[in-house]
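Mind having a look at this structure? Questions to follow.
Every protein chain except one is present and positioned as in the full complex.
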Amino acid sequence: MKNLLKIIREFNRRRDWNQFHSPKNLAMALSVEVAELVEHFQWLNQAASRSPAPSKKEEIKDEIGDILIYLVNLADQLDIDPIQAALDKIKKNRKNYPVKLSKGNAFKYKE
Amino acid sequence: MKNLLKIIREFNRRRDWNQFHSPKNLAMALSVEVAELVEHFQWLNQAASRSPAPSKKEEIKDEIGDILIYLVNLADQLDIDPIQAALDKIKKNRKNYPVKLSKGNAFKYKE
Amino acid sequence: MKNLLKIIREFNRRRDWNQFHSPKNLAMALSVEVAELVEHFQWLNQAASRSPAPSKKEEIKDEIGDILIYLVNLADQLDIDPIQAALDKIKKNRKNYPVKLSKGNAFKYKE
Partner (left out) sequence: MKNLLKIIREFNRRRDWNQFHSPKNLAMALSVEVAELVEHFQWLNQAASRSPAPSKKEEIKDEIGDILIYLVNLADQLDIDPIQAALDKIKKNRKNYPVKLSKGNAFKYKE
């Protein structure tokens, strides 16, 4: 991840792109990339979505790459460590979704 | 990242949630989390989006955490390494956005 | 629709909100509202999504209302008639998805 961050920074620096990379713009770009991923699955049923054709899988891999690039870039602009953010969030999720109440149930237990 | 993946797998295994985690469903959940991030920036101008208030920043960090959790989870369901996907995608981006044509210009050079 | 447009304009005028309603901001807000709709369906299978519980259906109706409000507002800012835009787009779709090639097949025939 550290290596990826370094490469992203260098990529942007060489193109003088930080001027465009406000968190507002990057959040928009992130949502566009996620939609390109969603598009691959929109007409499939759930079972089919688990085993995409190899050519589709390569495209899906590219979209996952794009999403991570924008996410790391956005987090960097705000001086946030995304791995740490995820680890901290999982701690909160453990409280919001206790095993006893959430086993086999995807909804928040308050619902 | 490897540690994060291990923790996410264990979190889901204990709750028996893999049944819900088709790529189709996870792509939807990912798009919902990204929208929760977008919401923080929707009425701000770009300059203001660069320096959110501390309380907002904590919420933004949580959203970034959620997005990474779902992205890692989705990639794992499809046996894709998200870091590798990002590194491979940057190689493609170098060709799509050559420095000479992209410097100070956020658009694909074909446009 | 004309009546709805008139009511939306008056709602915004009284709150002096046109200053926030750039197409950029409204597109973001629209994507957030759509995600709130997506959230209702993310863990359901397709059959279940066709018959939501009455309390859920009321919330879904509210989200559909919000989406239409933002869409009408955004179109109005750009002086676009959304009904005409939809009618014109369907004409294009008839060419992109000819009956012979699209019957029972959700994908563009080029694919």
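For clarity, chains are labelled A, B and C in written order, and residue numbers in each chain start from 1.
Everything below uses one rule, namely that a contact is a pair of C-beta atoms (placed from the backbone, for glycine too) under 8 Å apart; a residue touches a chain by one contact, two chains touch by 3 or more.
Bear in mind the structure is a predicted one, so any value in this text is a computation, not a measurement.
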Chain A residues touching the omitted chain (full complex): 20, 25, 28-29, 31-32, 34-36, 38-39, 41-43
Contact footprint on chain B, counting only the chain that is left out: 24, 27-28, 31, 43, 45-46, 106-107
Positions on chain C where the hidden chain makes contact: 1, 4, 7-8, 11, 14-17, 19-20, 22-25, 27-28, 30-31, 34-35, 37-38, 40-41, 44-47, 49-50, 52, 57, 60-62, 64-69, 71-72, 74-75, 77-78, 80, 82-83, 85-90, 92-94, 97, 99, 102-106
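FYI, only the chains that are shown with their structure count from here on.
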Gap in Å, rounded to a whole number, between the CA centres of chain B and chain A: 2
Chain A: positions in contact with at least two other chains: 24, 27-28, 31, 45-46, 106
